[in-house]
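Only one structure is covered here, and it is reproduced in the block below.
One protein chain is absent from this view; the other protein chains keep their places.
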Amino acid sequence: HYEPLLSEKDSTHVDVDDDSPLPDDLTRDSLELPELSEPELARHYTRLSQMIYGIDSGPYPLGSCTMKYNPKFTEDVAALDVAAVHPDRSSGSIQGTLELLHRLQDYLARIGGMDAVTLQPPAGAAGEFVGIRVASAYHEHNGDDERDEVIVPESAHGTNFATAALGGYDVVTLPSDDGGRVDLEALEAALSERTAALMLTNPNTLGLFERNITEIAEMVHDVGGLLYYDGANLNALLGRARPGDMGFDVMHYNVHKTFATPHGGGGPGAGPVGVVDELAPFLPEPRVRERGGEGGEGETEYELFAPEHSIGHVHGFQGNWLVLVKTFAYIARLGDDGLLDASAKAVLNANYLADQIDYEVPYGPFHHEFVASAGDQDAADVARRMLDFGVHPPTTKWPEIVPQALMTEPTEVESKETLDTLAEAFQQASASSDDELESAPNRTAVGRIDQTSAARNPRLSWQALQDTNSGEDSA
Amino acid sequence: HYEPLLSEKDSTHVDVDDDSPLPDDLTRDSLELPELSEPELARHYTRLSQMIYGIDSGPYPLGSCTMKYNPKFTEDVAALDVAAVHPDRSSGSIQGTLELLHRLQDYLARIGGMDAVTLQPPAGAAGEFVGIRVASAYHEHNGDDERDEVIVPESAHGTNFATAALGGYDVVTLPSDDGGRVDLEALEAALSERTAALMLTNPNTLGLFERNITEIAEMVHDVGGLLYYDGANLNALLGRARPGDMGFDVMHYNVHKTFATPHGGGGPGAGPVGVVDELAPFLPEPRVRERGGEGGEGETEYELFAPEHSIGHVHGFQGNWLVLVKTFAYIARLGDDGLLDASAKAVLNANYLADQIDYEVPYGPFHHEFVASAGDQDAADVARRMLDFGVHPPTTKWPEIVPQALMTEPTEVESKETLDTLAEAFQQASASSDDELESAPNRTAVGRIDQTSAARNPRLSWQALQDTNSGEDSA
Amino acid sequence: MNGTRTTGSPYAPHTDDDTAAMLEAVDADSVDDLFDIPPAVWFDDEFGIDARTEREARQLVRQTLERNDDLVELLGRGHYGYYVPSLVDHLADRSEFLTSYTQYQPEVSQGFLQALFEYQSLLVELTGLEVANCSMYDAATALGEAATLADRVRDTSGHRVLVPDLLLEGRRSTLENYVAGTDLEVETYPTDDSTVDVEALTDTIDEEVVLCYVENPTVRGTIEERLAEIGDLAHEHDALYVLGSDPVALSLLQRPADVGADVVVGDASVLGLPTSYGMGLGLFATRESYLRQVPGRLVGVSEDATDRRAFTLTLQTREQHIRRERATSNICTNQAWVALRTAMHAASLGPSGLIDLAKRDVTRAQDLAARVDDLVGVTAPVDDRHHIREFVVQVDQPAQAVADDLEEHGFAVHVVGEHELQVCVAGASDEQIDAFVEAFTEVVR
Partner (left out) sequence: MNGTRTTGSPYAPHTDDDTAAMLEAVDADSVDDLFDIPPAVWFDDEFGIDARTEREARQLVRQTLERNDDLVELLGRGHYGYYVPSLVDHLADRSEFLTSYTQYQPEVSQGFLQALFEYQSLLVELTGLEVANCSMYDAATALGEAATLADRVRDTSGHRVLVPDLLLEGRRSTLENYVAGTDLEVETYPTDDSTVDVEALTDTIDEEVVLCYVENPTVRGTIEERLAEIGDLAHEHDALYVLGSDPVALSLLQRPADVGADVVVGDASVLGLPTSYGMGLGLFATRESYLRQVPGRLVGVSEDATDRRAFTLTLQTREQHIRRERATSNICTNQAWVALRTAMHAASLGPSGLIDLAKRDVTRAQDLAARVDDLVGVTAPVDDRHHIREFVVQVDQPAQAVADDLEEHGFAVHVVGEHELQVCVAGASDEQIDAFVEAFTEVVR
C-alpha cells in the first residue's frame, strides 16, 4: 500500500535548446519531469487505483451525493469515434452531435417539467451559476434591477450560497421549521422586492419533501422573485413529481446524481439548466434547435442559435460533451419505466436502511436520504470507523441541523443484502469504544490523516516536498 | 479478501416450459443459476480481480513462461468493429482480415527464418501438435512410415512429451551433458531410422544456447529425421539468431511469450507454426496467399487455399484470431529495432538478476533465463515466501536437472530498479527461517492451500460443494 | 517517450545509465557479449520490419481491417455473434484478469480461480454432468479430446468413431488429426431431415464403436428428437455417447444428462465473445467416473492454513507438466480468459435471460423462415424439424448467385448446397432481419 511518486521514480532534466525551431529567447531553458516507460506507468497507475474505493468496490451511501452505479455501456458510447468532433465544426457536418444534444434537451425538459434546457454548464455548481445569471438577466431586462438578495435555506448545499455570492447577491439564510422544512413565516419575513430568487432543493437535504412547495412558489412569485430548483435530489422524484409542476422557474440537473454518469473522483460533471418559457431567451448561447426543412434522407436537421437575450457563454465551448453522451445513453436505456423504478427503489432503500440502524434518525418521512445523528460520537470518527468494515461511510457533519450528522443516501442500486451489510457496519460503529473510534481507520492504505499538518504546512507539489525535505536535511 | 460465489449470492430456479416455443419433450425442465443485476456483477468481478496478481501488479519472473508487459493499444485494435467478422464470410468480403493474416505469416517467417507459416494453432501446445502431425505426414508421404520415435531432451517442456505421445509416437528422453546441453553422444545413440523428429528449444530451459546446434541438425537430418524448434524461448534470440538458420525444419511461435499478447490467466494463446519449403505442402488448411491480379484500388488481393498435402484442420475455424491481431500489432509497433532491443534487454536482465542473488546459479552463460537452486530450502516454499514480499516468484522445481529449481526469467520489461526489488525478495527468502518458509504466504488473499485435500476430495463445482456440505451436515 | 519513440523496444524501461550499470555488474562490455551464439548461426541481416509509433501501428491495423466489407452477417454454423453486454468487456479487461498467468500460485490467483470455478459450475448446471473442465480451445478440439478420452476409457478393442455426415469439415478434420496417433477411425452415419437417422445408425453401430457423436442443435439448426434413444443405442454397444451443444442451446433443449450423454463438447464462446473469425471456447463436461481421464484444467475447492475456503487447480497429475507423455492431453494454455467472459455473459443474462435468449432463437428463426417461405421459388425451412437459431433455405436460383447478390445488398449468408442457403438470426437485430427480408425478396424476384 505504498507507491512512490512518479518524480521519485525518475526525474529527467531535458534541455530545450537542442534543435529548437524557435529563437532561444522564445523558449524555456529546460524541462524536468519523470521519463518512464509504459510498463512502469501501467504499474504505477494500477497500484494507485488499488488505493481507491470506487462504486464498484461496494456501497457508497454519501447523502446528497447520490453515488449510483455507472453503467459500463455508457462509457463505450462516449468513446465512439463518431463522438469525437471539434466544437468549431460546421453545423451541417455534425448533425449527429446536434441531434443527440437536442434529444437530450428534450428528455431533460420532460423529466423536469421545464420548457427549455441548456446543456452548457460543466457541473452542477456551474448550472446554479447559470440559473442565477439568468435570473439577473431576467430582472435586469425587466428594468427590475434593485433586486440584490438571494434566499437560501440554512440546510442548503454550500454551492448555493457561493453561487449567489459569485452572482453578486447578498445571501439571506433561511432557518428551518421544527419539522426540518422551510419555515414559511421566516420566508415571508425574508421575501421582499429585493428578492431576486429563492434557491431550494426538494426533497431537501434531510430527505424531506417541502410539502408547502406550491405556497412557497406563490409567495416568491408574489414579490416578483424567481424560484430556483437545485437538482441534487431529483433522483428521489423521478416520474413522481416535477420541479416545473411545483412552480419552479429554473433548475439545474446533476447528471451524475440523477443519470448515473461517473463522478470521476471529482468531475467531469454536467449541470444542464432548465427554465420556463419566460426565461428561455436568457439562456446561454449556443443552444440547439430544429431547423426548418428536412435533410436529404428525411431526417430532421438541427442548428445552433443564440437565444434573444442570452447571457452569453459560461464555458469556452459547449460544456462537457462526453458526459452528456453518457447522460443521454442512460436515459435512453431506462426510459419511463426505468426512471420511475429508480426513484421507487431509491426511496425504498433509504427508508429501509433508516429502519435498520440504531442511530437516532430525526425528522421524516424520508425520500431518498436520511440524516442520522451520531449522538455522543463524533460523526467523522464514525465514518472512519466504518471504513474498517469495508464499506464507504455516509456524508458527515452536514446538514448542521442534525447534531453529528450521518447523511445517508443508499440510492436504488444497492440490494437488500448490501443494505443489511451497511446497517451492520453502522451498528458496529455505534457499538465501538472511544478508542476504536479515535484510532480508526486501521485497515486502509494509510491510517488517520493529520489535516492540521497539511493545512498548516502546505506541501502542494513534489517540488515543495523537495524543498521541505532539503530544509529538514539542512536543519 | 473474501467474495462469495455467484451461486451463494443468488440461485434462481426458472421453469422452462412457460411459453416454450418447443414441445415439452425437446426441452429441459428448468434452469437454476444466479440471477443478479449489473451492479452486483460489477462488484463481484471487481473484487475477484483484486485477488489476482497480474503483469501490471509487479514483476512476474516465471522461467520459460516469459511474462512480458502487454501493450494496451493491442487490446484496442483487437476490439475494432472491423475485426469482428465471421469465419464463413466470402474471401472477397474480408480482404482486410486476410491481408493482416498474410502480413503476419510473412513477419513470422522472417523472424523465424522459415519459409511458410500457418496461424491456425490456438496455443503453443497445439502448434507443437501441428509440427508433429506435419512431420508424420511428411514421412508418410515419403513412404517413410516406420518412424515411431520422437526424441525429447529431459529438460524439455512437458508439452513436448505429451504432444509426441498424442501424435502416436514413442518418446525417447535425451539426457543432458554436464554443461546442461544436449549430450551429443547420447543423441547419437538415440537417433535411428525410427526417429521421426527431435524436439528442441534453444536456448534451452536452463537459458543455455545449444552451441552444437548445427551439428545436431546434421545428425538428425542424417538419419532422415526432422528437427523441431519449440519457440518458447525465442524471445532470447530475436534478431540475433533464427531457428531456420540453425537447421530447424519446423517450429512453433508462442505469441504470448515472444510477442506480448496477454496470457489471460491461461489463454487464449496462439501457436503459429513455421516450416521450411519442403514441409509447406503439409501445413493445415486453410492458409492465406496472394491472389494473382490486383483489387480495384491497386491493392493486393488475398485468398484462402489448402496446401497440397495438408494435414487438414487442427481447429474448427482459423484459430485465435483476436490474439493474432494483437501479435501483428505488437510486431508492427516494434519493428526490427524494437525486436532486437527486446532480446538484448531480456538477456541483460536475466544476467544482471542472476548476478544479484545469493542462491547458487549453476550452468551458464545465460540468455533470457537462469535456474537458481534453492539448495536446502524447498523451492515451492521459497516461492510462497516471495509472495509475501509483493513480487511474483519464479517457476519452481523444474527443470529437475537443478535441485530445487528456481527458474527465473525477468524479460525485457523490468527496470533495473524492479530487478533490484526482486533480488531483494530472493535475498529475504534465502535468509528466511524454516518456520517462515513453511508458513508462507501470509499476506495474500488466502494462506497456504492444502493441495492434497483438493485432490483427494475433489469439489469441482458449486453443486459438488453443496453435496459435500449437506453430507457434512447430515454426518 | 511512448507514442513517439520508435527506436528500441518502447516496453523496455532501461535508461542508458541503467544499461551501463547492469553491464558493469555482469562484467560485460556490451549486450552482444552476453549472447552465446556461434558465429555460424549469428543472424546478420534484418527482418525488414519497420518500427512504428503506437499511433501508426494502430492506424496500420485499422486501415488494413477496413478493407473488410461492412456486411450484416446472418451467419452461424458453429460461430455466433450474439450481443455481448458491455459489462463483460469492462470487467474482463481489468488487467488482473487479462494479464495474469495460469494459476500455479493459487494464493495470488484466487479471483481467477473462483471465476473459473463458477464457469465449471455453470456448465455442470447446463449439462447435468458432474465434471466440467475450465476449457479446451474450441468445439473441434474438444471433440478430438473426447475421442482420445474414449480411447483411454473403453476396454474394447474397437476403433470406430461415429459422427454425423453433416459434421462441419473443420470439426471432422480436427477430430481426425486428434485420433491420428491412435487406432481410431472416424466414420459417418447418415442423417434424415438433418437429424440423426436412428434406423441407419442402428444398422451401422456395433461393438467396434467406441464413440457415437451427436450434435444438438445440428449444424443446420435442427433439433434432435430422439436423443435418449440414441444414447441407449450407444450404451448398448458400450460406446461413449458424446453430445455437441453450447450454453445458449443447453439453456432450453434437453439436458444432456437426461438423455444419457457421457461427454458434452461444444463451443461455449457463443456467450462472451463477439464474432471473432472463429475463435472459440471448447466446452468439455463429463461424468464423474471419467474424472481422472479428463483433459485440461480443473479448479477445485480446498482449504488454506487457517481452514478458510480456497480455490486451486487440482488433479494436475493428469496434465502434461507433471505426467508428460502419459498426460491425458498435451493441452497447456487453454482459453481461460474466454471462459471468464462466457461466465460473465451467462451471469449477466441469468437463468431467465438465458432461457429467453434461446426461446427467441427458436421463434425468430421460425418467423424468418415463414417470411422467406412466402416468397415464390423459396422454401424454408428445408428440414421438417424444429429449429433454433438457423435453418436452411432452398432457392430455385443457384445458391451462390443469390448469396453474391445478397452480399451486394449488404448481407452475408451461408451457401450450403447448389440451391441451398443457410440463414442465422442469432446476432441480428429485428431491424436487420426486416432489411434482410426486403433484400432477399428483391434478390429472388
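Here are some notes:
Order of writing sets the labels: A, B and C. Residues in every chain begin at 1.
Following the convention adopted for this analysis, a residue touches a chain if its C-beta (ideal position, glycine included) is under 8 Å from a C-beta of that chain, and two chains touch if they have at least 3 such contacts.
All values reported here derive from a predicted model rather than from experimental measurement.
Remark: the absent chain touches shown chains A, B, C in the intact complex. Set against the missing chain, the residues C:S100, C:S194, C:T328 or C:S348 yield one that touches it, C:S348. Touch with the chain that is not drawn comes from one residue among B:P39, B:P281 or B:G447, which is B:P39. Within the whole complex, the absent chain has one touching residue among A:Y138, A:Y253, A:W321 or A:F426, and that is A:W321.
By the touch definition given at the top, chain B reaches the unshown chain through residues 10, 35-40, 42, 46, 71-73, 75-76. Of the residues in chain C, those that touch the hidden partner chain are 1-5, 54-55, 58-59, 83, 85-87, 90, 93-95, 348-350, 352-353, 356-357, 429.
Following the convention adopted for this analysis, only the chains that are shown with their structure count from here on.
Work out the mean CA point of chain A and of chain B, and you get 48 Å between them.
Inter-chain centre distance (chain A to chain C, centres taken as mean C-alpha positions): 46 Å.
Taking each chain's centre as the average of its CA atoms, chain B and chain C sit 19 Å apart. Multi-chain contact residues, meaning those touching two or more other chains, occur in chain A at positions 37-40, 42, 46, 71-72.
Within chain C, contacts with two or more other chains are made by residues 10-13, 85, 87, 89-91, 95.
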